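Okay, handing you the structure first.
Rather than the whole complex, this shows some of its chains in their spots.
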Amino acid sequence: MTAEAMSRKFNIDTVANAEATPGQDLPWAALGLTESEYRRIGEILGRRPTGAELAMYSVMWSEHCSYKSSKVHLRQFGDKVTDAMKEHLLVGIGENAGVVDIGDGWAVTFKVESHNHPSFVEPYQGAATGVGGIVRDIISMGARPVAVMDPLRFGAIDHPDTARLVHGIVAGIGGYGNSLGLPNIGGEVVFDAVYQGNPLVNALAVGVLRHEDIRLANASGTGNRVVLFGARTGGDGIGGASVLASESFDSSKPSKRPAVQVGDPFAEKVLIECCLELFKASVVEGIQDLGAAGISCATSELASNGDGGMHVELTNVLLRDPSLTPGEILMSESQERMMAVVTPENVTAFEAIMDRWAVEYSWLGEVTDTGRLIIEWDGETIVDVDPRTVAHDGPVYERPYHRPSWLDRVQADAFDAEQPTDLRAAVLELMASPNMCSKDWVTDQFDRYVQGNTALAMPDDAGVVRVDEETGLGVAISTDANGRYSYLDPYEGARLALAEAYRNVATSGAEPLAVSDCLNFGSPEDPEVMWQFAETVRGLADACQELGVPVTGGNVSLYNQTGGVAVHPTPVVGVLGVFDDVARRTPSGWREDGQAIYLLGT
Amino acid sequence: MTGNDDGPLAAVRVGVVTFPGSLDDRDAMRAIRLAGGSAVELWHGDHDLQEVDAVIIPGGFSYGDYLRAGAISRFAPLMEQITQAATGGADALPVLGICNGFQILTEAHLLPGSMIKNEHLHFLCRDQRLRVENADTHWTGEYWAGEEVVIPLKNQDGQFVADNRTLDELEGEGRVVFRYVGGNPNGSRRNIAGISNTAGNVVGLMPHPEHAVEAGFGPDSSARGEVGLRGGTDGLGIFTSVLRKLVG
Amino acid sequence: MPRIVVDVMPKPEILDPQGKAIAGALPRIGLTGFAAVRQGKRFELTVDGEITEQILEQARHAATTLLSNPVIEDVTRVEVIEEDAP
């Protein structure tokens, strides 16, 4: 322990201290908890929480981690699934990402996530770490990531702030994805003033694995060791939570906490290779990436998905900033970290692989049979909780919702301009519009060749990658959304988004199998936004049922609004399809003279 | 998709070095196999070249391209072996550096010049037309001088620079092996895309021939006429060149 | 011609992947005397004419708006370089 940590030890809020000082004030409101949530924590624990416990509950019960506003609606994705739809599902909703059987013993995992707000604050790093986060989700399923996609929404193209966001975000996605060696096989670029103060940066990653390699985030087997590896833990992502610095009641000032996180794609690339070697050598029992809520999330989820408890010594965490308090360490969202559970016999093998890749690691503790998650700080207990209460039994809200009063007016507002007289000029104008024109200026900044398996990428409507070089087995993916349709009718908008992605995959020649979605909305506390959300989920779940494809995972991003004005409801839908041989793929354009053109459908 | 296993080429062992952050290593190995040779994995931290007959230093962002592309990798233990084996005349070990590999070779002083940020400061991925200026190196024997090829280019620090004396020397000795045609994509001096050492066994180039070796997964065009969707395989000759050279 | 130098360093609390990679490489080439490395940027602005207070003010403005990203970097110096300094 560093001298600094030592000096803080005697000021730490232990469980014993919490019991002895029931009246102690804690900054629950500053950490984003409501009074009733805070009271509930006290009821669960039978005492006031310690500072560290408060940190854990506050991040794990946040909207972002607990889905407390969206959960009641998202259940439809499970409720409306039939057995036939589940036929190809190896792992469904609830894990880091869903896993789909594509035949011949191969499986694919994919998921789309948002990194909207961080990308507005610092476009390059926000977008970069967004890619990093979704890729870690894919690794933690036991898969090798094989491609990324990036559906984007920006404000008006001529707004003074748009250039900063567009160039930063596109460069950040490229900078991170290119450095990881992941081909970018598609995405979207849409400009609309409604996203001005709130661009949407969604990132999708897809990974490939053999059935037997599936790894889950659970800690089981009493006596198994718990290890944290990858980057060191810094004060990243705990900005607003630095109120917790007071938890140490320490006179020495804590150093500043970073306002944004900086990605280290090199560290992540090494982490990917290192994890794949761990999987190949079968030396990890369970694994979890560290994303939002960092160690709080990883320990409580691993423990609560397992069959026992977990005991962790927090001073073992390798720190980038030695002034971090225990609560801050638990909340830190430093990138490029993973946590794993390893049997004692495999410890040496694990360490050898870490050393080969020069990845830092530290043994934090072990799996126990107590059913409790116990975290100590130099031997003093600072967390003693039932991990389920942190990870799974968070608050659930049935937020009120109602159809927006303005909707009738907007729907009635028909388009009634004159027919253009000069069709040629009209077509050219359309093609030159920012949302219709070629996206080469974006896609040229992304590597689409790396890994050598890209069968379709830009300018095609679906990206296609080969999975098995011997047989040509492969997958197609498309992501689509139309915020304007959803604004006019969220139920139909969601159905149309799925239909478009499904069509794009089907017309490439693949058989659509599964869906991942990222639901970007305004504040759930606004009943009109909540209605949009409810309608969207209902629409998507119904459409999935009609088309026979299950939602395997996804992400909800709420509070996308500036000054009380929400973005258009934007459900980004990703559809994954399978090819028995990618040689059969069909591109979107015409390639040869003399081909006949047919228009199908209505 | 395996290459020709039985021919004499299959006996040629070509090593591909993986550094932390290498990305196109498995692609280079695939290219060797498709050309009919045997690919051997090499690890940057080893001291043993495993008796390979040639070495490819692949593309990627070794050590994140932090500091300078290739700057940290050149100190790898295996680079010492490669440097030793690659210097010493026409019988020396053939070495090909692709993109990041080229950058590593310049940092290791096996090739002159250096790469700086693209003139436009962006990462650029595109299908690039090149002219093979020298068909006598170990890696270009299957082409003819003046032949054009289309090969993917993808990098951020691809602008080749050197002082005028070095550039004149490269030109005078025929050591400019590849030149960009149809527009300079990154500001490289004299449109240089690839160069060799004096003996012609060490070649570095920025574009990625290993991504133009398999129909269906390559560029959409070829300099040799119409090809199918992603059908360009103009890069394969680089790999067959070294294999043929080595079997004599 | 006279020059103004602007030094920009990553904020101490911000991860510096480049510095980290360099710090990792130094011991491998036998240089073990360093505990940490941080990599920043150094700009040299050449001035055509004399360096007035107004030009220095321009340089300070450039430093905080264009040359650095205040979210992740600090401007640690804006200064005239002595003529015979490197």
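A, B and C are the chain letters, set down in written order, and residue numbers restart from 1 in every chain.
In this section, a residue touches a chain if its C-beta (ideal position, glycine included) is under 8 Å from a C-beta of that chain, and two chains touch if they have at least 3 such contacts.
It should be emphasised that the depicted structure is a prediction, and the values quoted were computed from it without experimental measurement.
Enquirer: For the entire complex in this file, put down the subunit formula using the displayed labels.
Expert: Across the whole complex, the chain formula reads A x1, B x1, C x2.
Basically, only the chains that are shown with their structure count from here on.
Enquirer: Quick check: more C-beta contact pairs in A-C or B-C?
Expert: Between the two chain pairs, A-C has more contacting C-beta pairs.
Enquirer: Among the residues of chain A, pick out those that touch two or more other chains and give their numbers.
Expert: Residue numbers touching two or more other chains: 264, 266-267, 358.
Enquirer: Quick check: what residues of chain C touch more than one other chain, meaning two or more?
Expert: Counting only residues that touch two or more other chains, chain C contributes 17, 21.
Enquirer: Chain A touches which residues of chain C in the complex?
Expert: 10-17, 20-21, 24, 69, 71-72
Enquirer: What residues of chain C sit close enough to touch chain B in their complex?
Expert: 17-18, 21-22, 25, 28-29, 39
Enquirer: Could you please specify the touching residues of chain A with respect to chain C in the complex?
Expert: Result: residues 121-122, 125, 231, 234-236, 255-264, 266-267, 320-321, 334-335, 358 of chain A touch chain C.
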